[in-house]
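Every protein chain of the complex appears in place save one, which is left out.
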Amino acid sequence: MHELAQAPQLGIGLIGSGFMGRAHALAFRNVGGVFPLDRQPRLELLADHPEERAVAAAASLGFRRATGDWTALVRDPAVDVVAIATPNRLHAPMALAAIAAGRHVYCEKPLATTLDDAIAMTRAATAAGVVTMVGFNYLKNPLIATAREIVRSGEIGTVTGFRGIHAEGFMADPEAPFSWRCEPEEAGGALADIGSHILSLARYLLGEVESVCGRLDTIHAERPLPGGGRRAVSVDDQASMMVRFREHPFTASLSTSWLGSGRDMQLAFELTGTRGALCFTQERFNELRLYRAGAEAGRGGFTTVNAGPAHADYAAFCPAPGHQLGFNDLKTIEVRRLLDAVAGRAPSDMDFAGALAIARAIEAIRLSSAQERWVALDEIPDA
Amino acid sequence: MHELAQAPQLGIGLIGSGFMGRAHALAFRNVGGVFPLDRQPRLELLADHPEERAVAAAASLGFRRATGDWTALVRDPAVDVVAIATPNRLHAPMALAAIAAGRHVYCEKPLATTLDDAIAMTRAATAAGVVTMVGFNYLKNPLIATAREIVRSGEIGTVTGFRGIHAEGFMADPEAPFSWRCEPEEAGGALADIGSHILSLARYLLGEVESVCGRLDTIHAERPLPGGGRRAVSVDDQASMMVRFREHPFTASLSTSWLGSGRDMQLAFELTGTRGALCFTQERFNELRLYRAGAEAGRGGFTTVNAGPAHADYAAFCPAPGHQLGFNDLKTIEVRRLLDAVAGRAPSDMDFAGALAIARAIEAIRLSSAQERWVALDEIPDA
Amino acid sequence: MHELAQAPQLGIGLIGSGFMGRAHALAFRNVGGVFPLDRQPRLELLADHPEERAVAAAASLGFRRATGDWTALVRDPAVDVVAIATPNRLHAPMALAAIAAGRHVYCEKPLATTLDDAIAMTRAATAAGVVTMVGFNYLKNPLIATAREIVRSGEIGTVTGFRGIHAEGFMADPEAPFSWRCEPEEAGGALADIGSHILSLARYLLGEVESVCGRLDTIHAERPLPGGGRRAVSVDDQASMMVRFREHPFTASLSTSWLGSGRDMQLAFELTGTRGALCFTQERFNELRLYRAGAEAGRGGFTTVNAGPAHADYAAFCPAPGHQLGFNDLKTIEVRRLLDAVAGRAPSDMDFAGALAIARAIEAIRLSSAQERWVALDEIPDA
Partner (left out) sequence: MHELAQAPQLGIGLIGSGFMGRAHALAFRNVGGVFPLDRQPRLELLADHPEERAVAAAASLGFRRATGDWTALVRDPAVDVVAIATPNRLHAPMALAAIAAGRHVYCEKPLATTLDDAIAMTRAATAAGVVTMVGFNYLKNPLIATAREIVRSGEIGTVTGFRGIHAEGFMADPEAPFSWRCEPEEAGGALADIGSHILSLARYLLGEVESVCGRLDTIHAERPLPGGGRRAVSVDDQASMMVRFREHPFTASLSTSWLGSGRDMQLAFELTGTRGALCFTQERFNELRLYRAGAEAGRGGFTTVNAGPAHADYAAFCPAPGHQLGFNDLKTIEVRRLLDAVAGRAPSDMDFAGALAIARAIEAIRLSSAQERWVALDEIPDA
């Protein structure tokens, strides 16, 4: 009989216990069993408002302590990493306070609700030298890592085109109620809310955006308020955009919509190269469709590749191919990357600067739509 | 034993016997067995150059006579309908001559290689009162007719968005040789050659275009000549465009490419409505994916509808669902529509005026790309 | 101007003008434009009952003469080939009369309604030396020819398994009326009516059947009569069977059902080899899914191959891949094979002997089900 020594630990403080807060908590619980870690996350403190809510969530998610006061959390000496999963307008003050207290920060997307805030947060993090990670979790899919590998290795030749979309249908009904997602002050609108995912994916595969030309549509000009009455909507229901990248000679065609009736998670792209192509949709995110030129006549076509241990990170979850990862597993991979960055093993692959790049592209698209012209990213302030 | 009286006939003169010429001939042979007709097409005369080629084609396709001189064909008194399946720059002179001779004209797409020609052809046809049909055959798919019916009936609510593409991969290889498709004088380039299909499909479903903002890319600046050496390419390899329609409040996102590695026929769209959605790709053109809101919880999603006798024109080919139409069957439906228009049963559903609308949209997209701005269709000359 | 000489002709006599009769007629009309032929089929004479029906069909399909008396047709000196598309119990007398008159015979499946008849027909055809073809048209798909090529060439190693089905849903409703398909005297029942297709496909790919073990189910014991009342059903609604082949060491698993709710044409198989696999369904019959072992780690999977000119017969319809063949095109290929056999270019690839092999397998499966044991094909009488 062997008693295990306690592993070195890292104190986690989580602010917010809704959909994303729970996803963070599950990932922190799970990550140590999946991946080898230098320090095991300890679910130290959960903050939410009011305190009873925090206590209930802490109990169900396995945190040691709970508080109704997030400012106490960021200052708590037992907290090493602050995870922020709160309404968007709170990201900036919370992250800035956490950084000021010297904490590493894991923040849900979007980084902030204004570009100024995003810039300030990025500068603060850089100045403080803390690790940051922003929750664009779809990038953590092993098959997306594989896609990037294929693009970068030249396996399908030179990249010649990209077409992408993120559409969901949760606002398709004109009577879907006005919510925080409809508030410009909350970084509302389809472009910021979900379009940011396809922008981050395009950037992950293709590098930095150079210029954009876009158009935002507000199709449903008003929506019912939950308590009765109606309220005018100023944010976009959908957006189309043409995007050019610094390192590529082509124009990508992107779009996003939350009026996508019938769609739960159509985050999808098609990428072409001179000697092959890739197709992907998050709707079947354990599959990557790969075309490679050069098959003998009558034998070529797109191959459906199933996720398996040959693809980054998959093997840690399961040694056999085709068993599939789920949404929460992507979050576990994200936390692993965060913890590796904290341990100094590898830089964060989606830090505040990365999220700021997405925010700047969104700002450029909005400006382009308003002024009906192409906008260079250089026109948009940076950190 | 009953001898059948000969049916009234309509003399067909076909110019050109390549891919599309053969497709026309097959459709004229076949249509009388599939659909009830007032007059049976008689394969009267085939013109090609040189005459031996015409003779060989006439023999294999079943024409009565052959000629090396297309001007004789358009004047031949036994020819009632002139079908034009020749290189693009010949469409205008041939169609104008046929119209001048009072013939009905069935012309392959594109209508012409210049907007001026397209306008002149449309005016001439209108003035002469002849029937015209242009070969945008993908519109003839029974499931596309069904899609239009669904859109127009309000079956999926109000239309809120459209995303479309036509991509093929035949020029993906930078070493694919320079051909007539690379000649601006032949209406070359991906936008005119194949992008016209997705534009015609969008127009068929959504009505006339109001304004466009687009960008054309020439990715491979030169290509090898078949005889050796290389030649600069000035036409587009691909194009992205945002398109607005007169009757709709949204911006459609379209693209086209002939660099679409792995794609043989990706003519595809996704259309969303407030209470449903449609997805379609010509890659599986006997299927239409239909979403309708309102299913009970946990039972909704996209339904894959197989083409069957409930869909326009299908039943004439086969009384049982799921047996499938082929490419040549679409051409047969097109010829049926032509013959119905000649018989005065229904107007042509894709006459020269319709094809001119597509040509004007293409011109507007090119202007938009050159000037990096939105262009209203009203800026482009019309017939 | 060149007048074409009339091509040598072959007189076609068609008996029956329903679904299959029309399909035959369309194929005979079309085949000469698609394929090079020694003699062009001439739609000489159509027989149906009553004569008015024959006359109307002859007019719409383009036959020269019509008759209400099929015995006159088989004796008519201008008829070289007799095509039989009549109720199943008439196949035997018509084919035997046509053979007796020295005609080549193109007969719809099933060959006959009794094994004795099938044997007699096969013997008569052999003795007379006429060409025969039976309408198992799904075998004519270019991708099925490709599948056979892949199997025979060893491209996917040694074949190790086969699983197949033919299911349709037209009798799924217990209130679907009693029809000729429910009559044992008409070779009714799912196994004979549609199961014969998957048996013919398995035989085409794997060779002759050695032994079978099957079970037939009659799920709906009675069905409404069209005129009112109900009638007991004795034929099978579905069947399961294990099948062994002479040339292979494995047991195939086949099934068939006309209770296949939601299925229009699920004629499908999966075939495995030691170094690859094939998947196919007639529901997407322009696609063949091909797996080949040996891809580098993380890049393998099933490739979706689109039908194209690299696959047998496709190029005659269209020079470009991905344009797709339709159901009637398969019938055109079948007629081409018939005419090639008449011309002495190649033996019929599905003659009466081939159809008899299917009939014997069905007989063996019925016997197996009745006696609950494995049955060797050798137990069943042969021609």
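Each chain gets a letter, A, B and C, in the order it is written, and its residues are counted from 1.
Note that a contact is a pair of C-beta atoms (placed from the backbone, for glycine too) under 8 Å apart; a residue touches a chain by one contact, two chains touch by 3 or more.
Keep in mind that this is a model prediction, so the values were computed, not measured.
Q: Determine which of the presented chains are touched by the chain that is not presented, and list them.
A: Within the full complex, the chain left out of view touches A, B, C.
Q: Can you work out which residue in C:140, C:263, C:311 or C:366 touches the chain that's missing from view?
A: Looking across C:140, C:263, C:311 or C:366, the contact with the absent chain belongs to C:263.
Q: Quick one: say which of A:146, A:218, A:272 or A:306 touches the chain that got left out.
A: Final answer for the missing-chain contact: A:306.
Q: Looking at C:237, C:313 or C:351, which residue reaches the missing chain?
A: The missing chain is touched by C:237.
Q: Looking at the whole complex, which of B:214, B:308 or B:354 touches the chain that is not displayed?
A: Only one of B:214, B:308 or B:354 touches the chain omitted from view, namely B:308.
Q: List every residue of subunit B that touches the chain not included in the displayed model.
A: 146, 290, 295, 297-306, 308, 310-311
Q: List the residues of subunit A that touch the chain left out of this view.
A: 1-4, 7, 19, 22-23, 25-26, 29-30, 32-34, 36, 40, 45, 51, 54-55, 58-67, 72, 168, 263-265, 283-285, 306, 308, 317-329
Q: What subunit C residues would touch the chain not displayed?
A: Within subunit C, the residues touching the omitted chain are 156-157, 160-161, 163, 165, 167, 169, 172-174, 213-215, 217, 219, 237-238, 240, 242, 249-255, 257, 259-263, 270, 272-277, 291, 293, 300-302, 372-374.
Heads up, the rule we're going with is that only the chains that are shown with their structure count from here on.
Q: So which chain is farthest from subunit C, going by the mean of the CA atoms in each chain?
A: Checked the centroid distances; the maximum from subunit C is A.
Q: For subunit B versus subunit C, what separation do you get between their C-alpha means, in angstrom?
A: Computed value for the inter-centroid distance: 34 Å.
Q: Residues of subunit A touching 2+ other chains?
A: Touching at least two other chains: 300-302.
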